[in-house]
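Below: one structure, written as structure tokens.
Every protein chain except one is present and positioned as in the full complex.
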Amino acid sequence: MTDSEKIPDFVKGDFIVNRRDVTVEWGHCDPAGIVFHPRFIEYFDWACALLLEKATGFKKAQMREAYGFAGFPIVDLQAKFLVPVTYGDDVKIYSTIASLKRSSFGIKHCLTKNGAVAVECTQTRVWCVADPADPKKLKAAAVPDEVVARLKRRT
Amino acid sequence: MTDSEKIPDFVKGDFIVNRRDVTVEWGHCDPAGIVFHPRFIEYFDWACALLLEKATGFKKAQMREAYGFAGFPIVDLQAKFLVPVTYGDDVKIYSTIASLKRSSFGIKHCLTKNGAVAVECTQTRVWCVADPADPKKLKAAAVPDEVVARLKRRT
Amino acid sequence: MTDSEKIPDFVKGDFIVNRRDVTVEWGHCDPAGIVFHPRFIEYFDWACALLLEKATGFKKAQMREAYGFAGFPIVDLQAKFLVPVTYGDDVKIYSTIASLKRSSFGIKHCLTKNGAVAVECTQTRVWCVADPADPKKLKAAAVPDEVVARLKRRT
Partner (left out) sequence: MTDSEKIPDFVKGDFIVNRRDVTVEWGHCDPAGIVFHPRFIEYFDWACALLLEKATGFKKAQMREAYGFAGFPIVDLQAKFLVPVTYGDDVKIYSTIASLKRSSFGIKHCLTKNGAVAVECTQTRVWCVADPADPKKLKAAAVPDEVVARLKRRT
């Protein structure tokens, strides 16, 4: 991201912002010629992983080892679709932390097209580790302090 | 739907309810072994079309001809993920109208697994026709009275 | 399947045939209004699991336990696309065994629309178990005799 780039208001705040550039593909669009909206939800799922990768310096697979965590399943999703997007469009997805609780966190995503906000999305996710009683199950755990610290903007 | 079947409270109201049965596929699940959540959003997209098909007796392609409409793009999406679902699970998706305005409508979906609510979702969609000024563009229009009437429960 | 139903020649042979009925969804189609072809490949992936489920009486998750197997990754895929298919189309997918080797097997799928063959596909898959040396890795193993026997047509 260049300094001069305009960060959408939706993602401005106390946390770092990750930008992901995506070119919308033909197969992401439906017979109306616009993005089939579950594809946006896919974009935001990976954008969440990329924000955490940017913060921690670890890839998602490495995070699982570094923090002994087993995933961050989503429990709540909200999205607004404001401007249609079609194949070939180059869009930018800005992602940041919306809220931080002990074992859950909110992530906000803002997808822009030619500088205009096209989609806004907020996810709530739970930080999970493997359940000691049954390693196949997940159990909520505190977000590690190091991860919290790294998600904050360096001022 | 049999009379004795328990309709989830989330979709009870003044409107007809459609039930869609889905078996979760291997390819709908992620490396954690649970449904990749954008797939749920896909399930609900088609469940919306099926509710309207049930109400009107038309298939989606026929509705486009019968009502001169051009689609019902989504403008707002909200979902809660309560219980994990995995491949091979047989789930039921109950869909009904949440709200009706002149040119937009809300749809509620409730996905159950073994009788327990696993996912709840509400979509807001706009009833659109082709824009007379530019047939490639969509324009909001009033939901036809006939469609509104057919979405209501016959008492 | 009713006795009178015409099984496509492509899947006739010495093995049982599974039929999977699919209604093509809006979101499976692209801006040209026809099925985005990777979606057909998805249909066939699950159709493979359903053929094995029909043969063995086990669901895919149960098969993993019953046979200690860890999956049947695909190594070769071939498909012919003959007739366009669109949303709302009710199609049938017939699946059977194309070939059986010690640790791999071929599966043929034939997708029909109104009785006409629309897509033909052949997959080659390897029967795998967890590698004893590294349980995270897969290792080819002989297809169990019981599975082979159950895939054959009872005459």
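For clarity, chains are labelled A, B and C in written order, and residue numbers in each chain start from 1.
Going forward, contacts are C-beta pairs under 8 Å (C-beta built on N, C-alpha and C of every residue); 3 or more make two chains touch, one makes a residue touch a chain.
Everything quoted here is computed from the prediction, not taken from an experiment.
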{"item": "Among B:30, B:53, B:76 or B:131, the residue in touch with the chain that has been omitted", "value": "B:30"}
{"item": "Contact footprint on subunit C, counting only the chain that is left out", "value": "32-34, 36-39, 41-42, 45, 70-71, 73-82, 84, 136, 138"}
{"item": "Footprint left on subunit B by the chain that the document does not show", "value": "26-27, 29-33, 36, 38, 86-87"}
{"item": "Residues belonging to subunit A that touch the chain removed from view", "value": "25-27, 42, 45-46, 49, 59-61, 86-88"}
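Please note the rule applied: only the chains that are shown with their structure count from here on.
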{"item": "Rotation angle superposing subunit B onto its copy subunit C by C-alpha atoms, nearest 5 degrees", "value": "180"}
{"item": "Chain whose mean Cα position lies farthest from subunit A", "value": "C"}
{"item": "Mean-CA-position distance for subunit B and subunit A (Å)", "value": "25"}
{"item": "Per-residue multi-chain contacts in subunit B, two or more chains", "value": "42, 45"}
